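Note that this complex is displayed minus one protein chain, with the remaining chains in position.
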Amino acid sequence: MEAWQQLRRNFRELWQSFRGNRMGVIGLGLVISALIVAILAPWLTPYSPQQVMRDENGRGLTFAPPAVHPPLGTDDGGHDVWAQLVFGARISLTVGFLAGFIAMFVGSFLGILAGYFGGWLDNLLMRITDVLLVIPDLPLMLVLVATIRQMQLKISPITVLILVIGLLYWTSTARLVRSQVLSIKERQFVARARAIGAGHAHIIRKHILPQVMPLIVANTVLILSTAILIESGLAFLGLGDPTKPSWGTMLNFAFDRNAISNGAWWFYLPPGLAIVWVSLGCVLLGNVLEEMLNPRLSGHHLEGEAHIIKPGEQQ
Amino acid sequence: MGSGNYLLRKFAFALLTIFVVVIINFVLFRILPGDPVRAVIGRNVKISAEVQQSLREQFGLDKPVFPDQFLMTIRQWASGNLGVSWSLRRPVAEILISKLWNTLLLIGLGQILSIFFGVLLGLLAGWKRKTALDAGALTFSLIAWATPTFWLGIILLAAGSTWLGLPTGGILSPQNVGKPLHTVLPDLAVHLILPTLTLTILYLGEYMLIMRSSIVETLGEDYILTAKAKGLNQWQILWRHALKNAMLPIVTIIALNLGFTVSGAIYIETVFSYDGLGKLFQTALTKQDYPLLQGAFLLLAVSVILANMLADILYTILDPRVKAS
Amino acid sequence: MYRTLLFGLLVLVLLTACTTSQPSTTETAPSTSPQAPAQPSTSQEPVTLRVGWPGFPDTLNPAYAFLTESYTMFDYIYSTLATESQSGEYVGLLAESWDVSDDGLVWTFKLRPNVRWHNGEPLTAEQVVWNLNAFIQNPDGWVTNSGYVAGFVEARVVDETTIEIETEYPISNMAYRVSFLYIVYPPDFEGFATPAELQNFTNFNAIGSGPFKLASLDKDQRIIILETNGDYFDGHAKIDRVIYQTFDNSDAMIQALKVGDIDLIGEVPDSAFAAVSAFENVKAISLPGRSITELIINSAPADHDPKPNRNPALEDPQVRLAIATAIDKQDLVDVVLQGNGTPGVTIIPPTLGGGFWFNSDIQDVKFDLDEANRILEEAGYVKGSDGVRAKGNVRLEMRLQYASDQPNYPRTAGMIANWLAQIGIKATPESVDPDSLVVATNPNADYDLVIWGWGADPDPDFMLSVMTSSQYVEGGWSDSGYSNPEYDRLYLEQQKAIEPEERQKIVWKMQEMVFNDRPYIVLWYGNILQAYRSDHFTGFIESLLGIDSFQSLMNVEPVR
Partner (left out) sequence: MSESTPLLSVRHLSTFFELSGNVKAYALEDVSFDVYPYQTLGLVGESGCGKSTTLMSILRLLPPNAHISGQVLFKGVDLLALSEEEMRAYRWKEIALIFQSAMNALNPVMRVDEQILEAILLHRLLPREQAWQRVQELLDLVGIAPQRGRQYPFQFSGGMRQRAMIAMALACSPSLLFADEPTTALDVMIQAQVLELLKNIQKRLGLAIVLVTHDLGVVAELCDQVVVLYGGKVAEYGSVDAIYNSPQHPYTQKLLEAFPDLHRPTASLASIPGTPPRLTDLPSGCRFEPRCFARLERCRHEPPALREVGEKHYAACHLLEEKENLLE
């Protein structure tokens, strides 16, 4: 209980100092605004993402520039790009967030177990992360996704993406959490708790978890940005769901359907900017959180010279 | 003695990892549904039962998956036989080798440029911490990190071809394809500008960030103060004392980044239709050419693993501490 | 110091690697020296037509070739007895004329004299007969030819310039059949013991007798250089060389045309056609072609083995009608093809035989979502709370799969799913690679709806054969599983109907049956989209053979 209250207090303090950090606030703003757009998507556009826009003769309006069809023109399929963009936010963010959370849960769980219990479990886990670290991730994911889809397990392409990303990106979290748990384990209050006969589950829940929680939060935010970038990449390579276009899928269509030759910048610029928007937000946020939890060196020896106050100089 | 042990451990680890990759590769492609023989034949052809049977025997599909097919596959892979591509109807190993050099050229150039400029920028940013230079470099790196590789490629491609008249893809202009390389170097260079620039921008940010924090940490060490107390000026301190110490983590990062580099190659070669391994991987993926996909994955993974091992060895040469411990 | 040294070394290794990898990859045909100009009279730079295309032939061996790029090359390099002309009828190539016996079982071909191989040797009647008999006797080896010699018994030499083909039954489309039988140089093909050996032979140093000869083929750089065959029996081209270069990306190819690096694009993507049309000094051509794109409805017989796995509602003709009524084909053409096509009706494209075979009497169902809803309502399918119709425990929920290799199928699937959703049918689009799709449709019969397409042959026979029940066996052409004894009977009948009008009647009837039973809902007939530099070359023949047909290239000349 006490530890959790401490945690709440820590979060409040964190928030206090966070508010003063410009980078962090910008990052949070970027992420939240994207979330709001995703949630409000149906109210932000009169069109559905599947709807074909038409000219006055009722013919499909493809590759229409923004001047012809505001605000962002139409794509190769005659869809409203703005509608695709705001509904795409739902898909991109869903995949990013769910995959990120899976990675967080798996990573934290395994990291805590490994750090707390040590021994062969720790060894095994560390070897697995070592191995996963050197296998190039994109080829592995592409091969995995392609294989899983080929097996026709009746899982939607989006679910496949979420699972593959989530289950491959837990290693960094696991390592981080493990080392943190290792250092907490050595502290006195854990030894004391163990001495009075507290069970493992109790110690983990009451003492370890609240201590590693802030770290997990910061790390998750960073993983989110990776997950969103990876999703966009896989979708760009054609592994997304073409009927539920995410930002990556939009770019896949733009590239495959000659948006460049058509000079349709309104088709390929917005989705990319949206991806940068969110992933930059997460990176800023995550970096700031990490810096706050784990302040690095405040200065170094070559930053300049001390100021010498000359006699008579007012200070 | 100690360093021998260290190297042995690294070697054993590389072997273990390669073994894991081989197993992943084998298992993944064996759990695919459908008859590989039918898939070879495709939609367009009728083929008699006897021919199908002989193909099946050719692929070893009449034997049990484990251990026969597995051992047979490993024996084949070890001898450099990666099978025959379904879509290109050529030995996979031969195709891979023909594309390898193009990719090495692109990745090599991108890495060298990004390491050089990334380290330099990181050094300056870390040294001149909290100046406009530092803030600018930091912002640039974060944005570069947050930008999808392929999208940056698309933007540069569209902008470069529209405004600068740069080629939109390939390695050489049509009229130069097939000519001896030394006569077309300028054309090759022009084609390399955009993909290399994309790669450089992306990796540069990462190297800059790492170098920056590494140099800040190094410059906070006591021996830097010693150097200052010795009367060395800032440049002397940076060059003689800080650089080597700060560069050491970079070596490891470069190695660990190789996987990331491979990802970049897949995206960039796809966007710039650059005829290398990354493009090949993407083609194999869209054509569902499994032998090719399998071979490309094996090659990419094994290269990265071996490169990691090499980086470890390099590290022992650079850092006296590792060599002895 | 070693740091810089290391980097220096790396660069060096990369550069030398590139230079050394170069020469080993080019294969040069031994018969010709690439430098020698085709026409001895020209002393200056040879006139070269540069063509960009998205693929590359997998082989130059006609025994076992599937990619269209291979067939493009076959037409340049090899000759056939007869060939299709720009206007759609068959004309002689190696054969000057041909005749059939009164019983329709023996065909006599009169060969041109003085035809030579690219290596200068004369092409003899024995060699032609050797080819034909090889196709007939070794169908497992000559896999791609075997369909065209079905029903052939034997080929014989009559005299130096005359050969005979004996058939088992009368064959109505002999000229069409022999137009796909490329005559290869026998010494290159005699040594193969097994079908597999023959199939693995790529013949990348091909010797033929066609209007162009292979000068070099580089399968790593993916570049093919053809030279005009100065000894060709039917005159020779006005250009000296044709270079085919592969582009992995259509935007890059289009850019190359725009700046004049290439002179011709044989296949402009529909999504870029408008952009290409606007280029200066470029002529873009959109001509009706022979391809059809269809929505396949699983029509496999209930007793098929394995048992069909599909939504049972698809067996209901009213559901099929409703689906057909809910698809706006004009909209698909406008949006997906950006206008470059025609809404589809029957399985025979209107271009076949100049429109002779296309049943123009058939009236397509009109796109009308209300009507489609009404049909389903009437057939007893009631909308549930989730908007999906159901009758009893049969919900109108189905897979909508499409081949992953066509960039316009995802858009098509999206639009169709959207229309079907509005009539209470939930269709889930899914991209499937073509190989898996082959297995899913035939023999597994494990699908509901599939979007796919065919490139039709000039003769209606092939498209008609796709719907016969005898083709619905493993390895057969049928994917819908359509089974109609009357249709099967008519199919055999049209094969033997030597009289064109008589055959036309049967062919029209068959189209009507397929249209009414709807194993296929034909979505559109696609156009051939091509473009060339009008400031570089002129004289292209615009026909449904494409401006890159060998007849067209023989007519092309540079703009002075």
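Think of it as A, B and C in the order they're written, each chain with its own count starting at 1.
Heads up, the rule we're going with is that contacts are C-beta pairs under 8 Å (C-beta built on N, C-alpha and C of every residue); 3 or more make two chains touch, one makes a residue touch a chain.
A quick note: this is a predicted structure, and the numbers were derived from the prediction, not measured.
Visitor: Over the full complex, note down every shown chain the hidden chain is touching.
Guide: Taking every chain of the complex into account, the missing one touches A, B.
Visitor: From the list B:Leu225, B:Val251 or B:Leu310, which touches the chain that is not on show?
Guide: B:Leu225
Visitor: For the chain that got dropped from the picture, name the residues of subunit A it touches.
Guide: Residues 299, 301, 303-311, 313, 315 of subunit A touch the chain that is not shown.
Visitor: Residue-wise, where is subunit B in contact with the chain that is not depicted?
Guide: Missing-chain contacts on subunit B: residues 221-223, 225-233, 236, 240-241, 244-245, 248, 319-321, 324.
Operating definition for what follows: only the chains that are shown with their structure count from here on.
Visitor: Taking every chain's C-alpha mean, which one sits closest to the mean of all protein C-alpha atoms?
Guide: Located nearest the centre of all protein C-alpha atoms is chain B.
Visitor: With chain centres defined as mean CA positions, report which chain is farthest from subunit A.
Guide: In terms of C-alpha centroids, the chain at the greatest distance from subunit A is C.
Visitor: When the centre of a chain is set as the mean of its C-alpha atoms, what distance in Å lies between subunit A and subunit B?
Guide: Spacing between the chain centres: roughly 23 Å.
Visitor: Just the number, please: Cα centre separation of subunit B and subunit C in whole Å.
Guide: Computed value for the inter-centroid distance: 38 Å.
Visitor: By residue number and range, which residues of subunit B touch two or more other chains?
Guide: 33-34, 157, 161, 168, 271, 286, 288
Visitor: Could you tell me which residues belong to subunit A and also touch two or more other chains?
Guide: In subunit A, the residues touching two or more other chains are 150, 238, 255, 260, 263.
Visitor: Please give the residue numbers of subunit A that touch subunit B in the complex, ascending.
Guide: 127, 130-131, 133-140, 142-144, 146-147, 150-152, 225, 229, 232-233, 236-238, 248, 251, 254-255, 260, 263, 265, 268-269, 271-272, 275-276, 279-280, 282-284, 287, 296-297, 299-303
Visitor: Sort out for me which residues of subunit A touch subunit C in the complex.
Guide: These residues of subunit A touch subunit C: 50-52, 59-60, 62-63, 76-78, 150, 157, 238, 242-243, 253, 255-258, 260-263.
Visitor: Which residues, counting only subunit B, touch subunit A once they are in their complex?
Guide: Touch list, subunit B to subunit A: 13, 16-17, 20-21, 24-25, 28-29, 31-34, 126-127, 129-130, 142-143, 145-152, 154-155, 157-158, 161-162, 168, 213, 216-221, 224-225, 228, 234, 237-238, 242, 256, 258-260, 262-263, 266-267, 270-271, 281-282, 285-286, 288, 293-294, 296-297, 300-301, 304-305, 308.
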